[in-house]
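Removed from the display is one protein chain of the complex; every other protein chain stays in position.
Then we have chain A:
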Amino acid sequence: MDSEAPSIKRRPSRKSVTFTDEKLVVNPDGSVTMDASPADEIKETAQSHSAPTEPQDAAAAAAPAADDGLDLSLMKKKKKKVKKEDDADAAADEAAPAEGDGAIDLTMKKKKKKKVVKEDDEFAKKLEALNIEGKEGEEAAPQEDEQEGDMDQGTGIWAHDETKPISYNALLSRFFALLSQKNPDHASTGTRSYKIPPPQCLREGNKKTIFANLPEICKRMKRADEHVTSYLFAELGTSGSVDGSRRLVIKGRFQQKQIENVLRTYIIEYVTCKTCRSPNTELSKGENRLYFITCNSCGSRRSVQAIKTGFSAQVGKRKKMQG
C-alpha cells in the first residue's frame, strides 16, 4: 500500500516505543521537551528542575505582577495561624525566597505588611472574599505566591498543619524531587520510553523496499537479524533477501511508518519484559525447541511463540503463468 494506507491501531501500549534519536524529557512542571543530549545529562536536568527552589523562582517572577493589597491580605492570613512569637521569623522566612532582590526590599515589605495588618482588617477580609469568589486573573498570582517554604524542613506551605491546598506544580516538583532522591533509577528511566533509531527505508525500483539500518536496530534490541527479518516477512506477508552490505531487501512497497509499526509489535512481543517492561532482555532457545525471553533487569523468564508465517495467498500466480 502507499501513503494513503491507514495503519491499523492495535494496542495502546505500542506508544511506549518511540523511534527517535532524541530523548524525551518530562519536566517536573508537566511540560515535555525533546532533548538531544545523551541520557546521563537528562537525569541532572531533571534533578535541577525538581529542586525545591523552583516554585520559589516562579513565585519571585510572579511577585511583581501581584497586586500589593492582595498579596498582603494573604500574608496576613498566614500569620493568623503562626504563633505570635514566631511571627517575625516566619514572615522573614516566607518573604525571603519570594523577594530575592535584597534586604532593603524585604524590610520595606515587612513594614508595609504590619501596617496593613493593623489598619485594614476589614479591607483584607473583603479582598479574601473577592478571591474566593473566583477572580481568576487576580487569584492566580497570589496562589503562586503562597507556595513557599522549604519542603525538606517542612516550613511554609509544606508545614504539617498547613491547610492551604498546595498547587499542582508544587506537588509535581515535590514528586520529582523525592523520586530523584529516593529512587534515581525510576527518575532516569521511568519517564522515558524505549528508543530505537528510526528505520531507514529506501525504494529500490518500483517493487522493492530496502531497509537499510536493520543491523543497527537489531543490535540495539539485542536480537538476531534473522529473527527480526523472519518476523518482518511474516507480518508483512512478503519475502526478501539481504544484500551485500547487510541491508534487507523487502519485496513490495513499504513505508517507514509501516515498518515502524511492525518493529513496534516485534518489540512488544519479543523484546520487552512483560513483568517489568524493561527492554533489557535476551532471547534464547530453551528446551523443547521453545524460545525464551530472559529479563536482565528483573530475572523473569517467559516463553515466546515461534514466528509463524500462517496462510499466505498466492500472489502474482497468473503473471508467472503468462510470463
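Here is the rule we go by: a contact is a pair of C-beta atoms (placed from the backbone, for glycine too) under 8 Å apart; a residue touches a chain by one contact, two chains touch by 3 or more; residues count from 1.
Rule of thumb we're sticking to: contacts and distances are computed from a predicted model.
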item: Name under which UniProt lists the unshown chain, selected from "NADH-ubiquinone oxidoreductase 78 kDa subunit, mitochondrial", "Translation factor sui1", "Cytoplasmic tRNA 2-thiolation protein 1" or "E3 ubiquitin-protein ligase RNF181"; value: "Translation factor sui1"
item: Which of A:171, A:236, A:283 or A:298 contacts the chain that the document leaves out; value: A:236
item: Sites on chain A contacted by the missing partner chain, in the whole complex; value: 1-2, 5-8, 10, 207, 234-238, 251-255, 257-259, 261-262, 274, 302-303, 305, 308, 310-313, 315-316, 319
